[in-house]
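Below is one structure, written out as structure tokens; the observations come after it.
Missing here: one protein chain of the complex. Every other protein chain is in place.
After this line comes chain A, so read on.
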Amino acid sequence: MSAVALEPLLHKSYRQNPRFRPRSLKTKHFSLSCSSNKRLSNSSSTFCNFKTPIVHSAKATSTDTAFLETQENETSSDTFFKETFHLKRIQKVEGKISVRLRRGDDKEKWQLSVGCNLHGNWILHWGVNYIDDVGSEWDQPPLEMRPAGSVPIKDYAIETPLTKSSLDLEGEMLHEVKIDFNPDSEIAAINFVLKDEETGSWYQHRGRDFKVPFLDYLHHGSNVVGAKRGFGIWPGALGQLSNILIKTEVSSPKGQDGGSEISGSDMQSRRFEGFYEEYAIVKEVPVDNTLSISVNKCPETAKNNVYLETDIPEDVVVHWGVCKGTDKKWYIPPGPYPPETKAFKNKALRTQLQFKEDGLGSWGSFTLDEEFIGFLFVLKLSDNSWLNDKGSDFYVPLPSSGNLPASSPPQVSGEETDQRAYTDEIINEIRNLVSDISLEKSRKAKTKEAQESILQEIEKLAAEAYSIFRSSIPTFTEATVAELETQKPPAKFCSGTGTGFEILCQGFNWESHKSGRWYMELYEKAEELSSLGFTVVWLPPPTESVSPEGYMPKDLYNLNSRYGNIEELKALVKRFHEVGIIVLGDVVLNHRCAHYQNKNGVWNIFGGRLNWDDCAIVADDPHFQGRGNKSSGDNFHAAPNIDHSQDFVRKDIKEWLCWLREEIGYDGWRLDFVRGFWGGYVKDYLDASEPYFAVGEYWDSLGYTYGEMDHNQDAHRQRIIDWINAASGTAGAFDVTTKGILHSGHWRFPSGKEMQGYAYILTHPGTPSVFYDHIFSHYKSEILALISLRNRNKIHCRSTVKIAKAESDVYAAIIDEKVAVKIGPGHFEPPSGSQNWSFAIEGKDYKVWEAS
């Protein structure tokens, strides 16, 4: 085929006569735009048309012979192979969120406008704080503030869509919402987050709500992190955030400057001054591209030409090689190679594709000897991401030499094996690169992830070594050990993990504190919860707290909270014990809010019975100027993180837990934010307080691939298991992996799919936790049926699961060979083998069977 013979000429003409290049490309552009939509069905004639201009450019180098030849070849060439691949990839689109406060057109009013210059279905999710409300909860804004199209969400927020409105200064399209408000109204702050309905992503400011405060004093004494006195959006530390999903950074310091200027002024009362700030955001949009490949054979030269063409607009590098057999092993073919080709570690070739003139993609042409039976490649994009063919290398079959008379290439066998070894390596290398890197957003994210997982692994191994070394400290002679072992009664359960058959009820919701007498309300339900089959109840955090929900504890020994007072709590615990339910206290050990400011005005001095100083605070959160050691886990930034490596802290916490056990009667713990500190400390606490049962909340970032959740969450599960191991098996952990998948980024099950979630967790191993609101809803009967099925079949926290089906529309599994469950609309019937399956429970998109 023509291009084969042309290749070298092409190089020449490009190099020697660069002025010809535009011309040839221009023509290409023409033919491409003609066929861009139907490349799949391209006939070879279209293809040849495309070639023609190249020939012209070649002609310009006065190689007439070549020209004539190719003309001939062209007519006789056959397209041996032609295929178009659809490439799905993620493109990062950079944009900004802009926030502006200014006097409105109507001079009496002020206007807050929030805009975003990226395409999307943007919704502003917002609320306000009123002047007299010292808490941090949102309230709904007054009616007159709500722009048209606003929808109230519960009783505390508003969702207002952004409208495609004006063009901004640079003439870009802007999605914008404007909120007009009266400066005389009782509004202390406007809080918001931005949501993109298109992708379901939420955009926050430094992990928290955006907050536009109008009152200076709001910051004082609140749980606000990094709040500087002043006005405007909280300025945050400059720096890039390497979010797995979305990267953002400040694009314009000008807003910040404005903010800090103002913050220098004395702001004792409500003051309004306009400002404008921008925050860079990066949105990841899935993009479909195509890659078309065609292979032609030149009968004259007996060479094959592979032609690649893609509409990916950026730089594309093809890592390629050829194979000689069906094993798809990579070899480096002999040259010549297309322009911009380099060897990649002597194991593959990489060729930068040539841009098309129209900027709408690039192309490359590869000439190969006929001895090769296939062309293998993967694509690397400018952001270091890799594209392959559904997990394997792209493979393009070449017309085999058998079709044509061909002399078998003389090969030294030693060389061949050498090459084989090399190519094996390169294949693996490239595969690894592809499979590793395509999972990650970037190398950086990968590094971070890898570091994190290595740390986790190290922690796990160290914990294992610790427990073995510790247990082997020779305190007994062999004889006494043997004696002790015989005396030991068979263990029913180990401390902290219960029997394995627990079913847990989350005995409150995020709004339970509003009643002010939640303990008494729950008191009434105790008997019913017991009769439904629950064996464990998880009560809300009991301590005095800066936030009404209780997760910002202050004085740990003050158990008067928004849920009720200490006496009511004791009565409630007693009641649960009467009906046979054990009670978990929600203890927040990661952080604690301070009572007093230090001399720098930082809130880091504690009061109450545990009047710790700043040595009790980890040193690595600059907001709180702790003088303790560095944190052993992740930091929670809204409050001082407790340094559990301090002996006095651990001693005090152990005492407190023991006090809760004795004084209140708690049977165990639900530990909040346990990834904030090392599992080994948890073991310490559990050893000291000897809970019957303990669970830890180990929220972690779930792995995402291309903006969608990666459904293989083993890594995440492993981290939880690692944490449990570090705690030496004394605490269970919530299966938040499952929760993460089911919730898919929200803090509750997706609406309407709750029962699918319960069908999963109530039939699967783990300790199922049922949310209070769902128990007392129309799901009650279904949940009840599932609970009794679980109890009937004695499914426990370590039951075995055999996944029977996992497809896009159905998941099915068999648990302990006794229960079969199907979730999703797709079809599944339990296999009729040794067991007889009888239908048990059915609901919307789930079905459960029991073996009979």
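Keep this in mind: a residue touches a chain if its C-beta (ideal position, glycine included) is under 8 Å from a C-beta of that chain, and two chains touch if they have at least 3 such contacts; residues count from 1.
By definition in this document, contacts and distances are computed from a predicted model.
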item: Hidden subunit of the complex - UniProt protein name among "EF-hand domain-containing protein", "Beta-amylase", "DNA polymerase delta subunit 4" or "BHLH domain-containing protein"; value: "Beta-amylase"
item: Per the touch definition above, residue among A:151, A:343 or A:465 touching the missing chain; value: A:465
item: Absent-chain contact - pick from A:203, A:275 or A:606; value: A:203
item: Given A:128, A:157 or A:281, the one touching the chain that is not displayed; value: A:281
item: Interface with the undisplayed chain - residues on chain A; value: 97, 193, 201-207, 235-246, 248-250, 256, 279-281, 429, 432-433, 436, 443-444, 446-448, 450-452, 454-455, 457-458, 461-470, 472-473, 620-622, 629-632, 634-635, 637, 645, 678, 680-681, 683-684, 701-702, 704, 743, 745-747
